[in-house]
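Left out: one protein chain. Kept in place: all the others.
And then chain A:
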Amino acid sequence: MSHVSARSALKGVREAIPLLGGYIPVSLSFGLVATQAGFTTWEAAAISLLIYAGASQFLFVGMVAAGSPLWLVIALTLLINIRHVVYGPNLAAWLPPSRHWLWLMHGLTDQVFALAHTRLPQLREAERFGWFLGAALLAWVVWIAGTVVGATGGEALTARWPLLGEIMPFALPALFLTMVAPRFTDKRWALALGCTIASALFFTLYGWSNVAIPLAAACGAICFYMVKFHPGKNVL
């Protein structure tokens, strides 16, 4: 891998650390839920290793435990993950061609995409491959490790530090806020982004969390195309 320097990979690792505030509690929960649904620790770890997509993993074990037909389990798992189709094209211009993307894109989760979409344009071209490698690998490894810990001792952990599981996930909205804030560049973008955030919150609160991301982004896009300001009045 000629594009990789240890320094840029370490930079990716360092900058992905805030993501772990969300990854650790959710992967612990997944490990716990999977074992409660009848999966062994290593089966839960294999699901995290291979599928590596939070919401759809919960759906997968839930549907299997409920005895749903496997073709339906696969179809719904993929349906939830279909939102990822727009992630790769948005990063394509900033990443160098490499045969390693075939496996490295396995690490393109919602959170890694959000971080990469913000950071890649700010990095030097030579740093980008290593940065993505470091950030994506850290998130993936922690997700798998969290699943194993959750499956083996999740119940004891959450009983001992009940507030930790509530505090750590706040790292995610805080991180995403620092990514979204610079994009409020004019009234048109502010309205589209505000509409997206509000509708995602609404869909999640009303139990549509599995489809909230693509639906909210679609609402924001409709807003972006429908509402236009006169050039002089578009400034924030």
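Convention: a contact is a pair of C-beta atoms (placed from the backbone, for glycine too) under 8 Å apart; a residue touches a chain by one contact, two chains touch by 3 or more; residues count from 1.
Going forward, contacts and distances are computed from a predicted model.
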| item | value |
| --- | --- |
| From "2-oxoglutarate oxidoreductase", "Aliphatic sulfonates import ATP-binding protein SsuB 1", "DNA polymerase III PolC-type" or "AzlD domain-containing protein", the hidden chain's UniProt protein name | "AzlD domain-containing protein" |
| Selected from A:L10, A:V64 or A:L157 as touching the chain missing from the view | A:V64 |
| Among A:F30, A:Y87, A:F129 or A:W143, residue touching the chain not depicted | A:Y87 |
| Contact set of chain A toward the excluded chain (per top definition) | 15, 18, 21-22, 25, 39, 43, 46-47, 50-53, 56, 60, 64, 70, 73-74, 77-78, 81-93, 95, 97, 101-102, 105-106, 108, 110-111, 113-114, 117-118, 163, 165-183, 189, 192-193, 196-201, 203-205, 209, 212-214, 216-217, 220-221, 224 |
